[in-house]
Every structure is written in C-alpha cells, then in structure tokens.
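Pasting in a structure now, in structure tokens, and then I'll have a few things to ask.
Excluded from the complex is one protein chain; the other protein chains are retained at their positions.
Up next, chain A:
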Amino acid sequence: MCDQTFLAVVFGPCDKCFKEKPLRAVYIKSEQLSYCSLCVEMMATEGLRENETLASLKNEAESLKGKLEEERAKLHDVELHQVAERVEALGQFVMKTRRTLKGHGNKVLCMDWCKDKRRIVSSSQDGKVIVWDSFTTNKEHAVTMPCTWVMACAYAPSGCAIACGGLDNKCSVYPLTFDKNENMAAKKKSVAMHTNYLSACSFTNSDMQILTASGDGTCALWDVESGQLLQSFHGHGADVLCLDLAPSETGNTFVSGGCDKKAMVWDMRSGQCIQSFETHDSDINSVRYYPSGDAFASGSDDATCRLYDLRADREVAIYSKESIIFGASSVDFSLSGRLLFAGYNDYTINVWDVLKGSRVSILFGHENRVSTLRVSPDGTAFCSGSWDHTLRIWA
C-alpha cells in the first residue's frame, strides 16, 4: 500500500566518528545532526535494556493499546445525539453566496480571515497570494511566490503581515504595506524550513511565532524574527495535512491531522503528544477546534467528519450520510459551535448540526471541489475557496 521513499545520498564526514561515509539525518533534542549508519546503530542500541527485544516491546504496545481502548470504552455511557435530544431542532437555513471573489488564475488552495473580520488572504496553485477586502471584493495586495501550489496561508493577528508556503518547503512572512512604491516581495522573510512541502501554517497569539505542518511528517514552532526553530513535534507516521491552535488566550496546545489517519493533540511547550485519535478510515484533511476548546472536529477523505471530545478522550459524533461519498476537505464551526460547515470534493458544502448529528443544509455554488473553508472571526459569514478559481462568501 505504501511505497518507501528513499533518501537521497549525502556523503560527508560523520558528526560523531568523523569518517567519510554516507550520512543519515538524526534529530537529537530538535537539533539536526548527520551521523553515519554505524554511529546511528550504536546510538540506538546504547540504551537498550535487558530483555527488551522488538517482540517484547511490540507485545507491550499491543497490551497498552488494549488497555487504552478499555479505559475509553468504560466512560462511553451515552452518545452525544442522545444527550442532545432535549435540545431544540434547528429551523431551515437560507444561506446564499453574498460575494464572489474572482481573480485567481488557478485552484484556490487555502484562505484565512484577518481579525478585522473584513480582509481575507487566499493562496492558489499558480503561486499567487492575494489579500482581498471582502466587503467590496477589491484586491488590496498580491504577491507572486517563487513556487506553485501555495498550500498554506495565514493572516497575522495584528493584520500587518501574512505567511504562506507550499512546494518550496518554506514558510515565508510578508509584511503588508500600503505604500504603492514598495515591492512586497522584497521584504519577504523566510521563517520555516522543512524537508518537504508545507501543508499548513498558523500564527500563534502574536505575530512573533508561527506554527507549521509539513509533508515531512512533522510540525514545528518558529520564531518569526530570527527564523529559529523553537520546538518540533514528531510523531505522525506520514504527511501532516492540517493543524489548528486551541482557542483560549492562554492555550498552548494544538491539534494536527495527517495522512496516517491520526489526529494528535500536542503540548506546544514540551513538544509532547498529549492525546491521539485514530478512528478515521483515510487521510485527515482538516481539523478545527470547537469554540470552547474542549473538542475538535476533523474532516477526512473517508467522506465523514467526526467530533472528538478532549476530556472524554474519544470520538463522540460522526457526521456522515450514505449519499456522501466524496472526502471532506475543510471544516469549521460557527461561533456558538452548534453548526459545522464542511466543504467536500463533490463541490458542495454541507452544514451539520453538531449536537444532533444531522445535516441541516447543503449549499451548492462552486463548480469544482471546495478546498478550504473558514468562518469569519465575528461569525457573520463564512468564506469557501475552491478549485474553480473563486472564493465565495456565504451569509
């Protein structure tokens, strides 16, 4: 099923024994070193305790997994939609496209709202990153990235900068300036360096730190000014496709989803994975925290969206229908958390009642798959970007 990628050979002096040999990259406390294969083997077997063979470790892993399942099952006394039966059902929703933002030359891959609830940054396959004013649909800034497939873009909390990246394996920060004479590309700052494509990026609570997720299977926290790596998060077994920061002001956790079907919750300070959830049947394309921060939703290629509660440590709801067979590319909650908007690869947007688990509405309008979807910071509207080269604002 999975092919193995082979690393490109790098010859050089080993950092440990200083002999000229083919090198492997090794990470020790987030520092990258190059060891030859012999030194890697010696290091790995150094701490091996007695009786610890591969088989015994595997057995222990299996028994721990079993115990984990048992513990989780013990607390599974009722389903969310059963508890939600006493809540009023939602009425009919009429949501229409209020604005269409046209201007991208190719598929729109990612978008983000500014905290001023008005500006939007979007990036596309042709390498262009555009900042729009969503009220007037005017384009305020446009930057051409040196690479195509700009898969991630984010607005800084202050509204003064944007970050974007994609196939260039980097995350670049551009300060936004209204000076017509200034070339935005000239002030570009390369912040993150990964060994594979950048799939998602997000500023933390300030303009000074950026969290990135990459196809190399890691997430990383960077300092914008110096470009230094502050913390790296290893644990995913395949490409990481999405991430979302916990909403609280003091929050220092984030959730990431990847091609290994796992969603993992990380502590930003220690770099440790706190919880992981593996119930999806396919790649997780999008994760988003519930507004209270106690749960998160994920959208996946297996055509379902699922809600995971962090304190119950399990999946509590599945949003799926037999008629939906295309993957969900992007999910977001409304302000109160009652509605879940999900964009699918069958060109539609489904609106789900989070508590009852039923579909409330289905929105048509895009002419190709919906690749990204975000609700505005004040909750008055949401914007969806699609492979049909446009963004639509719905309210």
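One rule holds for everything that comes next: a contact is a pair of C-beta atoms (placed from the backbone, for glycine too) under 8 Å apart; a residue touches a chain by one contact, two chains touch by 3 or more; residues count from 1.
In this text, contacts and distances are computed from a predicted model.
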Identity of the absent chain, which is to be given by its UniProt protein name, from "UDP-arabinopyranose mutase", "Guanine nucleotide-binding protein subunit gamma", "Small ribosomal subunit protein uS7m" or "Protein TSSC1": "Guanine nucleotide-binding protein subunit gamma"
Sole residue of A:K19, A:K65 or A:K321 that reaches the chain not shown, by the stated touch rule: A:K65
Where the missing chain touches chain A, by residue: 2-9, 22, 24-29, 37, 40-41, 43-45, 47-48, 52-54, 57-58, 60-61, 64-65, 67-68, 71-72, 75-80, 83-84, 87, 90, 95, 98-99, 107, 109, 118, 125, 134-135, 149, 151, 166-167, 195-197, 199, 215-217, 234-235, 238-239, 241, 259, 272-276, 283, 285, 290-292, 294-295, 301, 309, 311-314, 316, 327, 329, 334-339, 354-355, 371, 375, 378-382, 387, 393, 395
